[in-house]
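Right after this comes chain A.
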Amino acid sequence: MPTGNLTVGTFLIASVIKILLFLFVLLTGVAYTVWLERKVVGHIQNRWGPTRVGPFGLLQPLADGLKFIFKEDLTPPYVHKFLYIGAPMLALATSLISISLIPVGGSINIGGVVTPIQITDTDISLLIILGVTSIGVYGIALAGWSSNSKYSMLGSLRASAQMISYEVALGLSIVGVLMLTGSFSLRAIVEHQQGWFWNWNIFKGGQFVAFFIYLMAAYAETNRIPFDLPEAETELVAGYHTEYSSMKFAMFFMAEYSNMVTVACLASILFLGGYSGPTFSGILPPLLSSLMPVVWFLARVVFFLFVYIWVRGTLPRFRYDQLMAFSWKFLLPLALANIMLTGLVVALRA
Partner candidate 1 sequence: MLHLALFIIFGGICVAGAINLLAQKHPIDSALSLVVVMGSLAGLYLLLGAEFLAAIQVIVYAGAIMVLFVFTIMLLNAGEEEHTHGSKIALLFGVPSMVVGSVLIAYLLLHSDPSTRSVNVGSLYGPARTIGQLLFTNYLLPFEITSVLILIAIMGAVVLARRESQ
Partner candidate 2 sequence: MIPLSCYLVLSAFLFACGVTGFLIKRNIITIFMSIELMLNAVNLSFVAFASYWGTLFPTRNVEFLKGQVFVFFVMVVAAAEAAVGLAIIIAVFRTRETLNPDRVNLLKL
């Protein structure tokens, strides 16, 4: 079995530890992204955001989690029981899978066990992430349909149509990076951008247009402002999660924010150099210097989350026909032009 230079037992234990660690960090990150959003949007709107619960409102996510657990869990009549309960679970599961492929750092050496700071890496990692995003559409479509309500149905149809339209633009914007790197493996994409920050794909690879296409398509995929018509309160009550309460609603909530985190991780890997950065291996002990890439990666992810929240606080939302026209008539031709240009440059350079 391909376990590198570790025995099978050590590999299994290391993998289990990594899975638990990554999941814990991801779920805590999701909870504190909610806190960050409430604080930042509050400051943009000239108010404080949560300040009461703990210093700077830092224990607010804990209080929210307790509130969700204690709320009454309603199931409206005439819903399709299996899908009503299964849809939020599907949405949450597909949004958590992508973290298993994200390379957070180089190798780390703990007590003689050398293992990469990544749960696993395959030759088709990027395709797997795209596939999981495609399956995530089902969570939303089935949630709205099984709720047996007009607003849910309309909201879920609009949300799913929006998601599948922007998936095309998302996939095509990544092709330029793939042509430069020559592999679907995320670690290979990051390794291709090693060196000083000039080597990042957005600068030397010339993928700045693809970067903006990716960002806009990702905002639409995660149903965030300015593309959040399907779940806007003033439009459709609450869209596809109107009829959901307590833990099931919390699952949708967590799914949306962990999709945001996944998109931020992918954007930093594909366009901004992943975990590359100075490791200070001369100054720090080896364990700390192999953790420096993790710090750089987290800095980029937090930057993207901040941009997400900043855009949310600033821009108005698109109307639905404007949204669809934007994807099919603007982003798609632009992504195709980017592919052709990048292909031309790669072919001429070789």
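One rule holds in what follows: a residue touches a chain if its C-beta (ideal position, glycine included) is under 8 Å from a C-beta of that chain, and two chains touch if they have at least 3 such contacts; residues count from 1.
Picked so that all candidates are chains of the complex that A comes from, given by their letters.
Computed from a prediction, not measured in an experiment: that's the story for all the values here.
Trainee: For chain A, choose the touching candidate in this complex from 1 or 2.
Mentor: 1
Trainee: Enumerate the contact residues on chain A facing candidate 1 in the complex.
Mentor: Touching candidate 1: residues 80, 83, 122-124, 127-128, 130-131, 133-135, 137-138, 141-142, 145, 153, 156-157, 160-161, 164, 182, 184 of chain A.
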